[in-house]
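Removed from the display is one protein chain of the complex; every other protein chain stays in position.
Our next item is chain A:
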């Protein structure tokens, strides 16, 4: 699914937290690409992502999904994984099965898919545990497995690997890459980890104080002349 934003503006109270105008007023997220959103804290990354995921509304501008405006049909094909995973108080297995149950998948199908994900995310041995009592890495992997269970066309990820162990990061990145390569899953990911952004992404959006300073290939982002971007990159040097 191709996603296009047009002149998005978001305010909280009187404060403008996002205002995409000028050269980058239109952002096109192509189908089958992995796009990163980077920028310092409070630059509007989460806000932009939640608007694109249909979770909050902008006060101005619009988002188009393959040319359509947001509706329940589109909601059924995209997903968003919160920075702070919200899991349901039931087993890991049932958390992952949830999107399939509401889509009325047959039981054997659910079983097959969930087992596959449990293996892939290396959480099969704890599948019966209540998802309310998990470590950061386990929660993120469960949340991601749940988000991917129904094979969405687009997945929005808000800092999915912030503050979790390197092994889990690797598992998560591998799962995303595999789906992107095999099924053309479109990935839009916010990350503070520039190494990860350069490793994973085809293109990057750079946000600063609610404005987009650059939207280009990862290579172009590295070479950007803009001082804010250069500073950001050198501060996050690895």
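Please note the rule applied: a residue touches a chain if its C-beta (ideal position, glycine included) is under 8 Å from a C-beta of that chain, and two chains touch if they have at least 3 such contacts; residues count from 1.
Throughout what follows, contacts and distances are computed from a predicted model.
Considering only "ABC transporter permease subunit", "Phenylalanine--tRNA ligase beta subunit", "Xanthine dehydrogenase family protein subunit M" or "FeS cluster assembly protein SufD", the record for the omitted chain gives "ABC transporter permease subunit", by its UniProt protein name. Note that of A:3, A:58, A:114 or A:147, the residue touching the chain absent from this view is A:147.
Contact with the omitted chain, checked across A:103, A:167 or A:220, is made by A:103.
Although one chain is not shown, part of chain A still touches it, namely residues 53-55, 72, 75-77, 79-82, 84, 86, 88-90, 98-99, 102-103, 130, 132-133, 146-147, 150.
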